[in-house]
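Okay, so here's the structure we're looking at.
Here the complex is missing a single protein chain, while all its other protein chains stay put.
By written order: A and B. Residues from 1 in each chain.
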Amino acid sequence: MARVGVFVCFCGANIADYVDVPQVVEEVKRIKEVKFATEYKYMCSDPGQGMIRDAIVQNKLTSIVVAACSPRMHEKTFRKALSDAGMNPYLLEVANIREHSSWVHQKDKKAATEKAMDLCRMAVAKSIANEQLHEISVPVTKRALVIGGGIAGIQAALDIADARIPVVLVERSPSIGGKMAQLDETFPTLDCAQCILTPKMVDVASHPYIELIPYSEVIELQGFVGNYKVRIKKKASYVNFKTCTGCGACWQKCPVKVPNEYNMGIDKRKAIYTPFPQAVPNKPVIDAEHCTMLTKGKCGICAKVCDKGSIDYTMQDEIIEREIGAVVVATGYDMWDPKPYEEYGVGRFKDIITSLEFERMVSANGPTNGVPIRPSDGKVPKNVVFIKCVGSRDEAKGIEYCSKICCMYTTKHTILLHHKVHDSHAYVFYMDIRAAGKGYEEFVKKAQVDTGTTYLRGRVSKIYKKGDKLMVRGEDAQLGQVVEVEADMVVLATAVSAPKDNPDLARLLGISYDKYGYLSEAHPKLRPVETAKAGIFLAGCTQAPKDIPETVSQASACAAKVCGLFAGDTMKKDPMVSTINNEYCSGCQNCVKVCPYGAIVTDDVPIGHGSKELRTVAKINEGVCQGCGSCVAICRSMAINLAGFTDPQIINEIVSI
Amino acid sequence: MEAEVKDQLVSIEKPELIAPPNWEPVIMGILCNWCSYAGSDLTGTSRIQYPPNIRIIRVPCSSRVDPWFLIKSLQTTADGVLVSGCHPGDCHYISGNYFARRRFLVTKKLLNFVGFHENRIQFSWVSAAEGPKFAKVVNKVTEDIKKLGPLHLYKKENFEKK
Partner (left out) sequence: MKKLTYFPGCSAHGTSEEFDSTLKLVLKTLDVELEDIPDWNCCGATSAHVMTENLAYALPMRNLVLAEKLENTTMGIACASCYQRMKVTKVHMDENPELAQRINTTVVEEGTYKGTVDVKSMLQYFYEDIGVETIRGKVTKSLAGLKVACYYGCLLTRPKNITKFDSPEYPVSMDQICEALGATATEFDYKTECCGASFSISNTEVVLNLSGQILAMAKESGAHAIVVACPLCQSNLDMRQPDIEKQQGVKYDIPVFYITQLMALAFGNPVDQLKFPKHIVPVEGALANIGKIDPVPQKVKKPIKAVEAESEVE
């Protein structure tokens, strides 16, 4: 026979003013299972919790009902009070008589009191069917996977590895470094990007806890938090990294020239190449698409010049498998293609370049030795127009959001232009200057003064050619006039966009992404690092555009989350998960289809005790189950139940009033 | 044949029966934890007033709601049922409310067929931010059920008494 204790809270005046609490207590005492009922001013306070603990011990109660505020508020508090009294915490039910009664029926005390009584009856009825539940512990594989070797991935990998947790870092291109390795200097301090990044890249390569797998892609992820299994495709590099010394004889002699991705196609690289001189690992790979030996079977020069015999044209793609416990996704961003801006003559006028192309030009290790030049005739430009928000904040042609970094990097570009071409003049067409960040506004102000840049507030409506000049026509909204600027070169501050294969990656990992293709965080404010899938975290621009300091912060936050996850040998998990009664399961597998987490698989069990004949039943992985209950409602033989929300519990609630 | 059965069953609803004086309907509200229950909490914290007829049951997801719960409610205690979940596309459990939506359509059709007025069972999507919307939904449902009157004849105890 159940022995239920009911504790009704005044919540100061919040409940007591609108609900006749003593009357509620009297009413619940009439329920035959209720052996104890009382009231108190603040049940959640220490004395209130003490009352619960004492009553449990003195009255040998088998379940507890607290009638107070929403269970979303204090369920955890009261569960702890039960635990402290030696009672299973899941024998608690909360009747929400504040949010659902006293606060919403303030003009009718009688009705509010009656409703509070009903809510108590329902909670009592439910609690009678409550069962003892225990937190689930799941074993953990203490190894993290980091996808993407840009600054976000590098930082996350280093921070996790520094905590002596092994890290597998997978990078798609032949070298880590990402977009940051392409930058010249970084705002707002103008540190050289290479100078601050390359030491970190070297740290990654030499760290005893980091396994760097370059030129590879993640192709499959199975399992659940703490127990993932990942399959990685390592693309054939055709170079034996173990014997290669990175001497460079091969790429010096290679006769095939290909547009150089690292330099935004401004110059050429060879078919066997390292992306840039400071690449990590500093070993070449053969671009199979362009190598004439691999495509036509002609050439083979690199193999001839290699002393070590490291070139192997027969190398195949390789599949690597690793067991891991957590994933950090740091796949970065793409630069938005400004092609839709046909009124600017994008694609027709060679002297219109994107900001990343400009970045490469002014970079000391860039294709033009750090001097910006006009692609059309090689001349050094004097008048340069920078157009901001190309693609950003443009619902008609681009994307709705602000790319966040363009205001700052364009400011940086005006400084770099001024440094490299002293007699140049920069014009900036802008919508707003968004310089929120430490030292950012100061940076913009100083740059405006130092460079004498002309800032024009307004959009550019047209660019046309006049002789060898580009005429940039736009609006100066502050003067209310149309202005035309004669430019030698135009730099488009193109938007930051999500990596185009993010949706594929998201599907592969089982996480969600937004309409732009950015990966979705679990909560925009309070859980910006986690995804909705336990054990998968996001760092950097793959979640939303951000600058380097923010990216690094988020990467370190990911590391903290991973370390937290791996702090014990097992992980604790809420016990509100589904369970299957094999005796009832008919093996229809409808539950397998509706489970959004793939937590249900099939299993073969003997037909009867000792029988050799097998039948198929469903099996729930409680480590993966999140407790939504879809499988319970779909199960036609009522073989499944959801702990905490079982059919008897809910039916008891329904019939109790 | 089918029509005949339907005619008999339609008699569950007896509009000519006048509700007893001061009669108030009981409405069972089954809400998902993450959106609608949180939304109803917000209605409370915003002190938005609504009729006191609804009794709220918390479930993790609208997909947990078995049609059995709806039938049982109408059979025993309630004059109407409201089920509410996250907006389609916003399910905390990725896709649960899509299953729920389809299941409810079928359930509603079945209950209509056996003679319940379609307004006895209502569904809505209320997010955790839509406190005012929850009050609006409860207002509407309560009003609809009041118009329909009590579920006199179908209640189990009424059968047993006879």
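Here, contacts are C-beta pairs under 8 Å (C-beta built on N, C-alpha and C of every residue); 3 or more make two chains touch, one makes a residue touch a chain.
Predicted, not measured: the structure shown is a model, and the values here were computed from it.
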Exercise for review: In the full assembly, spell out which visible chains the left-out chain is touching.
Suggested key: A
Practice item. Could you tell me which of A:Ala271, A:Cys302, A:Val362 or A:Val632 touches the chain that is not displayed? Key: A:Ala271
Check your understanding: Of A:Glu342, A:Glu400 or A:Asp604, which residue touches the hidden chain?
Key -> A:Glu342
Review point. For the full complex, which residue in A:Arg98, A:Lys115, A:Lys200 or A:His290 touches the chain that was left out?
Key: A:His290
Study note, to complete from the structure: Among the options A:Val256, A:Ile272 or A:Ala557, the absent chain makes contact with A:Val256
Check your understanding: What chain A residues would touch the chain not displayed?
Key -> 255-259, 265-268, 271, 290, 292, 341-343, 345, 348, 350, 373, 375-378, 462-466
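Just so we're on the same page, only the chains that are shown with their structure count from here on.
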Exercise for review: Indicate the whole-number Å distance between the mean C-alpha point of chain A and the mean C-alpha point of chain B.
Suggested key: 38
Exercise for review: Would you tell me which residues of chain B are touching chain A in their complex?
Suggested key: 24, 26, 28, 33, 37-38, 40-41, 43-45, 47-50, 52, 55-61, 63-66, 68-69, 72-73, 76-78, 92-96, 99, 103, 135
Point to revise | Of chain A, residues touching chain B in the complex | key: 70-73, 96, 98-101, 103-108, 111-112, 114-115, 118-119, 122, 512, 532, 576, 594, 596-597, 626-630, 632-634, 642, 645, 647, 650-651, 653-657
